[in-house]
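All protein chains of the complex are present and in place, except for one that has been dropped.
Labels A, B, C and D are assigned to the chains in the order they are written; within every chain, residues are numbered from 1.
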Amino acid sequence: MESAKDVAHATGDAIAKTASYITSSILELSKGVFTPLSRSSSSPLAIDPGSAPGIEQYLKKEDPSIPILITVIDYGEFGHQTHNFSDISAALAHPKPDKPHVRWINIDGLRPSTIDIVGKHFGLHTLSAEDVINTYQRPKIEAFDTHLFVIARQLQLADEKLKNEQISFFLFSDTLISFQEVSGDVFDPVRKRLENKTGRFRTYKADYLFYALLDSIVDHLFPILEAYGTALEELEIEILQDPSTLSQQKLFSMKRDLSLQRRVLWPIREVVDQLYREDSDLIHPDLKTFYRDIQDHTMQVIDLLETYRDTASGLSDLYQSSVGNKMNEIMKVLTIMASFFIPITFLAGVYGMNFEYIPELGWKYSYPVFWGLCLSATAGLAVFFWRKGWIGPNS
Amino acid sequence: MESAKDVAHATGDAIAKTASYITSSILELSKGVFTPLSRSSSSPLAIDPGSAPGIEQYLKKEDPSIPILITVIDYGEFGHQTHNFSDISAALAHPKPDKPHVRWINIDGLRPSTIDIVGKHFGLHTLSAEDVINTYQRPKIEAFDTHLFVIARQLQLADEKLKNEQISFFLFSDTLISFQEVSGDVFDPVRKRLENKTGRFRTYKADYLFYALLDSIVDHLFPILEAYGTALEELEIEILQDPSTLSQQKLFSMKRDLSLQRRVLWPIREVVDQLYREDSDLIHPDLKTFYRDIQDHTMQVIDLLETYRDTASGLSDLYQSSVGNKMNEIMKVLTIMASFFIPITFLAGVYGMNFEYIPELGWKYSYPVFWGLCLSATAGLAVFFWRKGWIGPNS
Amino acid sequence: MESAKDVAHATGDAIAKTASYITSSILELSKGVFTPLSRSSSSPLAIDPGSAPGIEQYLKKEDPSIPILITVIDYGEFGHQTHNFSDISAALAHPKPDKPHVRWINIDGLRPSTIDIVGKHFGLHTLSAEDVINTYQRPKIEAFDTHLFVIARQLQLADEKLKNEQISFFLFSDTLISFQEVSGDVFDPVRKRLENKTGRFRTYKADYLFYALLDSIVDHLFPILEAYGTALEELEIEILQDPSTLSQQKLFSMKRDLSLQRRVLWPIREVVDQLYREDSDLIHPDLKTFYRDIQDHTMQVIDLLETYRDTASGLSDLYQSSVGNKMNEIMKVLTIMASFFIPITFLAGVYGMNFEYIPELGWKYSYPVFWGLCLSATAGLAVFFWRKGWIGPNS
Amino acid sequence: MESAKDVAHATGDAIAKTASYITSSILELSKGVFTPLSRSSSSPLAIDPGSAPGIEQYLKKEDPSIPILITVIDYGEFGHQTHNFSDISAALAHPKPDKPHVRWINIDGLRPSTIDIVGKHFGLHTLSAEDVINTYQRPKIEAFDTHLFVIARQLQLADEKLKNEQISFFLFSDTLISFQEVSGDVFDPVRKRLENKTGRFRTYKADYLFYALLDSIVDHLFPILEAYGTALEELEIEILQDPSTLSQQKLFSMKRDLSLQRRVLWPIREVVDQLYREDSDLIHPDLKTFYRDIQDHTMQVIDLLETYRDTASGLSDLYQSSVGNKMNEIMKVLTIMASFFIPITFLAGVYGMNFEYIPELGWKYSYPVFWGLCLSATAGLAVFFWRKGWIGPNS
Partner (left out) sequence: MESAKDVAHATGDAIAKTASYITSSILELSKGVFTPLSRSSSSPLAIDPGSAPGIEQYLKKEDPSIPILITVIDYGEFGHQTHNFSDISAALAHPKPDKPHVRWINIDGLRPSTIDIVGKHFGLHTLSAEDVINTYQRPKIEAFDTHLFVIARQLQLADEKLKNEQISFFLFSDTLISFQEVSGDVFDPVRKRLENKTGRFRTYKADYLFYALLDSIVDHLFPILEAYGTALEELEIEILQDPSTLSQQKLFSMKRDLSLQRRVLWPIREVVDQLYREDSDLIHPDLKTFYRDIQDHTMQVIDLLETYRDTASGLSDLYQSSVGNKMNEIMKVLTIMASFFIPITFLAGVYGMNFEYIPELGWKYSYPVFWGLCLSATAGLAVFFWRKGWIGPNS
């Protein structure tokens, strides 16, 4: 019997490797498709399979070197305040303004102890806290009595690199908590809008803030897909003009990547669908239209993605066909060359024989007649090939 | 950290490029399938992802050079009136005739300010107004308290070109507002029918007008598909007679295009389905049968499209097979030529050797015997090839 | 801007061409699969897209040369009567027998005016009347207050030809109206049964007559599919024995045709399903079992069709494999021939050189040794090829 | 117009041929996959399409040569009795034992008159009776007021042959009637259990007997699938070691056969599902668990079948790849042979020329230098090919 420790060790590795596989396969893109991608987060904490569920196991593996940044934004009728903290207790203890308002706590960097303190303060489920740390989750939504727990993924193009990051949201009535793996996100436009006096942020509560963030994530998918579109166009030109094994490799990377993206996008779509249908007190009925808008955008992205997949599949056929045609061309040249010279080489061989009695050898016009024969044979074959369409303008 | 501005810029480009990708890929058709297509509208206004939703952001980017034409048609028991305006306020202020009637406001050209004024006048949702401007929307339907919001797409064949245009409808009880990207549409037959005294336009309200316009859009899809049918037939003949890499390229364009069309048609079908099932006060129960008729036509178009896709897929196999057969033919010629001459060339070489003691050299009948051998070998191989079916009537 | 007239003209052509495409693609079958097919009906009347819906537009295009035959069959407890008319008004005015009975009005030939008169007499919807004329409809069912409107398609094998005809039924409580494109149908056995004293025709009303006709249509699909089965078997033998480009073409026609049939059969199945589930007063509960029987038969036909599609797809693979093997055989012959003679031809060439000092030239046994070398080389290669399995009993 | 008789004749043939197609295509298996199959039943009675539904039409075609065997088994608290009859009236008139019991009437051989008498005695629907005779039915279940009508198919391996037989069941509260095409079935173990004093047969009524028979049918599918599994394994070895066109043919037969089986198994699964969900008085709630057990077994069989289909599809790819590799090997040999000898043959040709002034001809070391050149060229090419990996240990 294998010791539990060994299995546990192997599994811990496995989860880390599985995560890195996804990373490496997207990194693979750098081989051919377009610009590479870096995984922004440190590798997730590996926990023994079979160990107790919940955040508790991770506390022992606390890595104090993970940088952490807590931003607390309060806004409401009174105005707008931003405070940065590096200690979660200080952040939670920060006094709220008097008047009705919304508080957004954004935490960059996933340190188990921080998540645990937040979890206990807000009464989050221990499995939710665990999901925040395990950054290889599928996008999903879970409804609790006091809050919604939503996992999404943000893809960003930055410095020619693609970042794939998990973002976890806890949506309370007047508080939104978001956890990000590292600093740097797609929310700056939303932060700017918070500072301005835009009406809807004042009218609605945390639900509108959450909408704005989700909308920002989905809208940022368009540039990513555009990069794929461009890469596909370039690949098409390459395959038509000069198909090489490299083209096929790029196509393979492309297809694998689109397949990966598809598996990321469909659950996001499900999340948005559920949000739209969710009959929760946490989301104001007025905002249904806004969530439907995100739903529409997600469907547009998926449609585009499916179209790209079809195109990639068609390019694969086109490639096969290009290679086949190249082969045909090569064989045609060989066949034409061989067919032209093989018969007349034989003829030359015949008159190179040393038989004593070869009557033609002594005839005076043998040599020109020989050339005549050669030319006739060649001309005959040329006509034959012409008719087959192997030589001439359309070959 | 990347600046929000850069991302915003990149994304703005992305949306424009994505839209132009669809355009260019249909333009691609000109390479082989049939006649090209021009995108009628100017490129959509690019807005930073993450910016506030709604029409407001677009007002700042107002482009006064976009030509705009507003047509107000009033019809009813009193008769029929058509007025053209270039200013939306004037159009909205235009007095209605006394008797019960229907008003159709058609606006060609998408200027944010115009849409905003219409939106405020009729109480349209700010996201609906935004969707009117962003012309890369999927066809969809949204029900509001006072009106239905429907996005459709009209495809037109004109001057051997295919135009792909978004049309947005707002259907009120006695008013229909339609937004088109540019002038020129498929509604002229409907306009003529408005002028005549056709009963149903008088009996029903804006719902019948809306039906007539939608019906016109769907009916105009038939000529488009017919062009694809003809192109497929030509491609079939080409592939059977003279398959070239170009044929494969055409097939690739064709398949991609059918795939694109499919992604456009299925949401249109969903819209019509919803309209048929919608239990709205805005659509008279009598008209259900009419909407079901559009539904039937849409299904016919989709059926045809799916049949074309199957056919294109079959043509792809046929092409592969044609290329394989061509290769076989080439190889057969090479093999036959080489096999006929290689053995006898060796024989000629043998008697071209300069050994002092080659008894055959001095024999008198060596030369005719040599030819005899050559002919026998050739005849033997000919029989062999005949039996294999490589030469002869069935080869 | 294109003129509405041009578009209308183009579209009218389009519908006609689309219909003829379906025809021609089935005609295509004559190229290889089995016997051809003729479209029995004249091409449908082309109407401008965007024109008013309903039968009215078609009245202007009345073609009095279309032959028309109206048969009125009355049966019931009193017995059985058949009357033929060429004028619809006379037929409708024909007095009904006194006792409870069922009337079946069958109209061969689609003349707009006739349909219009029937429509007005029985209170049919104008769109239903239009669908009767436009013979490219998908099979469908529509329930109205007083009647059911059903469109089906009958496929017939006659004189080695396949006829594809639209049949429209209007099922009232005690009247059934059927419209056929031309004379000649699959209903003769039913007519004979009407003449005899079969109990169920007397027990039930028009619903049983309608069942009998629909059953007859579905039962007539079996011979059609049998023809495909036989053609597939022949194609399999051909591909195994002598695969040619023609086989691939036949396979292509076959697949396209099966794809077309599939698109016809599925909607028929939906119609039968709906009839079975329909909770209409028009269909007696006792007859549910009979309609379920049709449903079963339709599923059997579809099952057979899907099996044929799988088989055709497998034959396609088999064909590719056959071609690949033929190529392998050709290349093997070439390689064996070339390999046997190329080395010894070189050797002969060596001793054909004119160098003054070639010691072997003067040796007495050079010539037999030369032949010995040639034979050894050939034997060595023969063993090599034998081991590779390229020559010998298993090659 | 074609005469109804001709069509009827053609169709009658068609049904017979269709049935025989299925037979022949499984017979096809003998070509390669494993052992053949014989269709146990005589060909079904062909009836004109369009003729009246129900058993009546078949009575005219009664074939008294069909052997018939009726077995009536009574069991219950009193014990167990088996009686054989050749006349159905005698069997039905056979008196029942006094105490509560279950009667199982099994009829081997489908004679219309027999079925008709049974039908009238038990009040079966005329269409059910017809389905019993038409042995090409899909497995299905129909619920009537007093009984359930179930059609299943039993596949048996016997004497290296596969028998595919339709079995029809009529399940009453305390009577089960089963119709088989010929004698010989998979029910012997059940008959033995009836003789023994197994409790459940006594506790429950005909529903448990029916369960036992159905269970026996499904359990007998495992050996069939095992034969396919073994055939697939052999095919894999064959394709890896010595792929021939025959392998591809076997694979084709295999795929077609698995496709056929699939179309048989899915409806069986539906039948069992319905039985499990059926809320009928005829099936005791206690037995739900037993029917669910059959359901599980059916799913296992289908899972296995789908796995085999995937495997067959993978083998097809493997075959293509094997053929491609064989071709590569052949071409490599040709290329190597040709490349080695073509250049040096040219060189030999050069010094075989008869020009008067060729300085090398008179040089003393020309001949060894020539051989040196030949060896160098060959060695150079050998290195080139080695580097390409075409010769050497890994080639």
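Brief remarks follow.
Basically, contacts are C-beta pairs under 8 Å (C-beta built on N, C-alpha and C of every residue); 3 or more make two chains touch, one makes a residue touch a chain.
All values derive from a computational prediction rather than experimental measurement.
Taking the complete complex into account, the chain left out of view touches A, D.
From the set D:L92, D:A143 or D:M299, the residue in touch with the chain omitted from the display is D:M299, counting the whole complex. The chain that is not drawn here is touched, among residues A:G50, A:P64 or A:P285, by A:G50.
Of the candidate positions D:P67, D:G123, D:P223 or D:G380, contact with the hidden chain is made by D:P223. Touching the missing chain, out of A:S113, A:S183, A:T289 or A:S316, is residue A:S316. Contact with the undisplayed chain is limited, among D:E56, D:D174, D:D215 or D:E270, to D:D215. Contacts to the hidden chain, counted on chain D, fall at residues 156-159, 183-184, 186-190, 192-193, 198, 200, 212, 215-216, 219-220, 222-223, 225-226, 229-230, 233, 240, 289-290, 292-293, 296, 299-300, 303-304, 306-307, 310-311, 314-315, 317-318, 320-322, 324-325, 327-328, 331-332, 334-335, 338-339, 342-343, 345-346, 349-350, 352-359, 388-390, 394.
Contacts to the hidden chain, counted on chain A, fall at residues 1-4, 7-8, 10-11, 13-15, 17-18, 21, 24-25, 48-53, 125, 127, 131, 136-138, 140, 142, 242, 244-245, 248-249, 252, 255-256, 259-260, 263, 316, 319-320, 323-324, 326-327, 329-331, 333-334, 337-338, 340-342, 344-345, 348-349, 351-354, 358, 360-364, 366-367, 370.
The rule is short, and it goes like this: only the chains that are shown with their structure count from here on.
Chains that touch both chain A and chain B are absent from this assembly. The angle of the rotation superposing chain B on chain D, based on CA atoms and rounded to the nearest 5, is 145 degrees. In terms of their C-alpha centroids, the spacing between chain A and chain D amounts to 43 Å. Touching of two or more other chains is recorded for residues 320, 324, 327, 331, 334, 338, 342, 345, 349, 352-354, 358 of chain B.
Chain contacts here run in a simple line, from one end chain through to the other with no loop closing.
All chain pairs that touch, listed by label, are A-B, B-C, C-D.
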